[in-house]
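Complex shown without one protein chain; remaining protein chains in place.
Every chain is named by a letter (A, B and C) in the order it is written, and numbering of its residues begins at 1.
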Amino acid sequence: MTDLRWNTKLSYTTEDGIIIRGYDLIQMIGVVPFPSVLYLLFTGELPTPQTAKLIDALMVASIDHGPGAPSVLAARTAASGGAPLGAATAAGLLTLNKFHGAAVEDSMEAIQRVFALSNGETDKLDQAADTMIAEWRQVGRRISGFGHRQHKKIDPRLERLFQLAKEAEVPGVHLEAAQAIVRALKRKTSKDLPINIDGATAAILCEVNFPTSLSNALFMVARITGILAHANEEITQMPPMRRIDPVNHGYDGPPARNLPSQMMNEINPL
Amino acid sequence: MTDLRWNTKLSYTTEDGIIIRGYDLIQMIGVVPFPSVLYLLFTGELPTPQTAKLIDALMVASIDHGPGAPSVLAARTAASGGAPLGAATAAGLLTLNKFHGAAVEDSMEAIQRVFALSNGETDKLDQAADTMIAEWRQVGRRISGFGHRQHKKIDPRLERLFQLAKEAEVPGVHLEAAQAIVRALKRKTSKDLPINIDGATAAILCEVNFPTSLSNALFMVARITGILAHANEEITQMPPMRRIDPVNHGYDGPPARNLPSQMMNEINPL
Amino acid sequence: MTDLRWNTKLSYTTEDGIIIRGYDLIQMIGVVPFPSVLYLLFTGELPTPQTAKLIDALMVASIDHGPGAPSVLAARTAASGGAPLGAATAAGLLTLNKFHGAAVEDSMEAIQRVFALSNGETDKLDQAADTMIAEWRQVGRRISGFGHRQHKKIDPRLERLFQLAKEAEVPGVHLEAAQAIVRALKRKTSKDLPINIDGATAAILCEVNFPTSLSNALFMVARITGILAHANEEITQMPPMRRIDPVNHGYDGPPARNLPSQMMNEINPL
Partner (left out) sequence: MTDLRWNTKLSYTTEDGIIIRGYDLIQMIGVVPFPSVLYLLFTGELPTPQTAKLIDALMVASIDHGPGAPSVLAARTAASGGAPLGAATAAGLLTLNKFHGAAVEDSMEAIQRVFALSNGETDKLDQAADTMIAEWRQVGRRISGFGHRQHKKIDPRLERLFQLAKEAEVPGVHLEAAQAIVRALKRKTSKDLPINIDGATAAILCEVNFPTSLSNALFMVARITGILAHANEEITQMPPMRRIDPVNHGYDGPPARNLPSQMMNEINPL
């Protein structure tokens, strides 16, 4: 008989509980915030408080993108056929693919390549970006993370994320590499292709040494939250088998409102 | 041409950003923690700080249950066939079903039924639990949330969750209803069927008025994190098409360790 | 160590090949048609030639229902997000659910109930249908297989299927039970709710003793063919992330044409 025993570096259960990367889950409940335990599971170590805040911010920034996102439309369509919540959400998750949400990983690789080519020297970033673009063009590889289809102006989530990255005092060189790619794309294509939410997420994840292969996993955990909310609304509020128009939809939820003032204080903490 | 216009109460995008339940997402990034924005999306309102802490704790408690969980085995098996991260995780998500993770909703309904039958009067809870059990038996409905297959002793996550619920000063009557069900099951079956993690989650979600239809959604967001970590390990570390033994596995990650002392202080805050 | 050995009644592999329900797969390749091997896998026995022809016909009748079917829209949406063929098709498969394709099983149960209540006596079918409808209404159960949303006239696939069932010399009593349900629904609701494709499939499957629990499986194998074709067209011909209108679509394939004459002869075999 073949011995099939195998090992994981992630976790195990005991009679007394569950151990994650060496830490007892019980000790973490109510103490370590959820996004930080995610970071532990994904990277092997707990984040610093600054990194923890950035990870939480990136997850909030990705939690939903409205009813017209393809992942939401696929989940609502499955729900409309009678799929229960989990199955409808799986249809949405499968839609988070190469062209929709999966760009962060590609973008991280572009930024890391520019960083590597520059030997970490800031004044070589522009040349490194030119080289990276030439390399990728040669093998027909698309550069993700720059240019956005929907927000005509700069995506307002970006400014906030960059501000938080600054507050977290990240080293900043990967953020600069991303800006160098914007300039190099402008030189190459004469088009303005600003950093989009994928590119900003990618640059910040590079700053906090997040594993490239799990960058889209972070996005998936966040966005599946929105998908679940939409699938649940479809299941509980909408007629079965309806035709779901991908563009012609509105909003009849609570009107625009500000955060409670004690939260606003945290934003403008003067 | 049919007018297909439809409305959502959840969210919409504008040129300037994304609005969730009336709040500007930008304002929430870096200010409102991820589990609280999830609560907003799911319930329509931001949580109180006490509820926010409980939601975070419930998500941490459910984030992973080791390599032998069926959802992890399904995701690893799909990954082993060559599925990329999202597709492997979808296979795991589909496994979180009637017998695996989906018990919270059933358990909430049992607890809410006992609460309703008691008219919220504590001294009528035992009688109400007897009635609920009789009702459910009559229609052949299984009562979820009580008894656990793996931890022979009481699941240690429970004690922690109950402590946090107490600290959050929840009203407590749904927690008492859950205990009444344990006593009623003992009278009916002569078996000790203590509250398990599903039942405890259910009781606490009842305490904070979480919508029943989205209770499993909360679990899915949390657990998909663990599934992603395991699927990623399978993809990046394991040989393709290996035979995945569901029982005979070990752990070779970091050895047992304590949380950093500043975090421990939060647990033992004397 | 726990002994986890388990058995299947379906199939096993040997050094020399694969055995399905006792038959060597090699012997069947090129001899037993695919729908008949499907029947063997699902029921345990090979079909008679008459039943084989009916199963094939039912699969052809279900192979596709045009680009507006929700399962196709979900698969195309996932493909549009970048999902590869299998993942996009899985999104479509998940959409084949309670309200879309899954009606055959319910319909078989309705027909079988009428058959059972009539003790197989034709002149008691009408009364049995009234009773079945009353029973199902009482428990709030929807009767599937009658009435169709799209074809205003009788679905033309039905006439053909009924003709084939007649040619196959099936006993016919389940087909009569289905007609009895139509009459009973008319008495009860004053509405014309003719047998639809789900109901006809159900009645014919009852005639050939197909297992109820696998009726939707037959539909899934057939329809996944259409879903794959649509997902492939989306992947290879359409721009990524396009907005997929569920109604406003056309056809630019080959113009209407007749089957080759030797095939037409088989239809009109005089």
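Simple rule for what comes next: a contact is a pair of C-beta atoms (placed from the backbone, for glycine too) under 8 Å apart; a residue touches a chain by one contact, two chains touch by 3 or more.
These numbers were taken from a predicted model, which means no experiment stands behind them.
Within the full complex, the chain left out of the display is in contact with A, B, C.
Across C:Leu93, C:Met108 or C:Leu193, the single residue that touches the chain missing here is C:Leu93.
One of B:Leu96, B:Ile111, B:Ala203 or B:Leu228 touches the chain omitted from the figure, and that residue is B:Leu96. Considering the whole complex, the residue from C:Thr77, C:Asn196 or C:Asn216 that touches the absent chain is C:Asn216. Although one chain is not drawn, its touching partners on chain B can still be listed: residues 68, 70-71, 73-74, 77-78, 80-84, 87-88, 90-91, 94-102, 149, 240-241, 243-247. Panel shows chain A; residues 1-2, 4, 83-84, 86-87, 90, 246-248 of it touch the chain omitted from the view. Within the complete assembly, residues 2-13, 15-35, 37-38, 41-42, 44, 46, 53, 56-57, 59-61, 63-68, 85-87, 89-90, 93-94, 96-97, 102, 150-153, 155-157, 159-161, 163-164, 213-214, 216-217, 220-222, 224-226, 228-230, 232-233, 235-236, 238, 242-245, 248-260, 263-264, 266-267 of chain C touch the chain that is not shown.
Note that in this section only the chains that are shown with their structure count from here on.
Taking each chain's centre as the mean of its C-alpha atoms, chain A lies 23 Å from chain B.
Rounded to whole angstrom, the centroid-to-centroid distance between chain B and chain C, based on C-alpha atoms, equals 37 Å. In chain C, the positions touching at least two other chains are 83-84, 87, 90, 246-247.
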